[in-house]
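Once you've had a glance at the structure underneath, I'll fire off some questions.
Every protein chain except one is present and positioned as in the full complex.
== chain A ==
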Amino acid sequence: MTDDGERASSPEETLRLIERQRAATVKALNGDPLLLYTPWGVAWLLGFGAFFLHYGLHGVPYAPITWQLALGILLAAQLVAGAFMATGLVRLSSAIRGESSAKGMMYGYAWFVGMVLMTVINIRFSSMLPPEERGLMWSGVSLLVVAVLYMACGALYTQWPMFFMGVWVAAVNGLGVILGPGWHALLTAVLLGGGQIVTGILLRRRA
């Protein structure tokens, strides 16, 4: 070689170099799992935790938290989580253009459309429900959208952890809706909120 590109030495070393570089690139392009999962986990743990204290398991509240306060905590925490995620996505979208940024845009709009439709459906039907079931309808349907879009994200980017997180959200959500508002809030806070926190930490450690 006559230029400054030093020769890669032995075949073993070359293969190792290829693997290392590929892993580093994939890691950089996928974003930090700690920022992707953990803030949502914290948001759900706090928000649904507040709802759980509001509902109680047997119809008696465990703490004097109104549903408005619980909802406020959940929305505020989700806003923070969304901001964490958005900073990562904006950084990525300025780096890459082409098919995957078109994919990302469509996926982003899918969230928006899903959440708008979820709101329309809930507004129409929740007023027909007894008051104690209204909150469950809202959280059940919104987690349906979340579960489906997590699985779609897994499919879109071939990310198994994201796909399984979607399956997990669907399963816990289904079980919680069957068991009632108090249980739904508890399971969502602990299994989904906690699950996302643990997933973020584990994936970060493994990376």
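By our rule, a residue touches a chain if its C-beta (ideal position, glycine included) is under 8 Å from a C-beta of that chain, and two chains touch if they have at least 3 such contacts; residues count from 1.
The working rule: contacts and distances are computed from a predicted model.
Enquirer: Leaving aside the chains you can see, what is the UniProt protein name of the one that's missing? Options: "TIGR02587 family membrane protein", "Transcriptional regulator", "Vitamin K epoxide reductase" or "Xanthine dehydrogenase family protein subunit M".
Expert: "Transcriptional regulator"
Enquirer: Among A:T25, A:T66, A:T87 or A:T119, which residue is in touch with the absent chain?
Expert: The missing chain is touched by A:T25.
Enquirer: Can you list, in ascending order, the chain A residues touching the missing chain?
Expert: Here the touching residues of chain A are 1, 3-8, 11-12, 14-15, 17-18, 21-22, 24-26, 28-29, 94-101.
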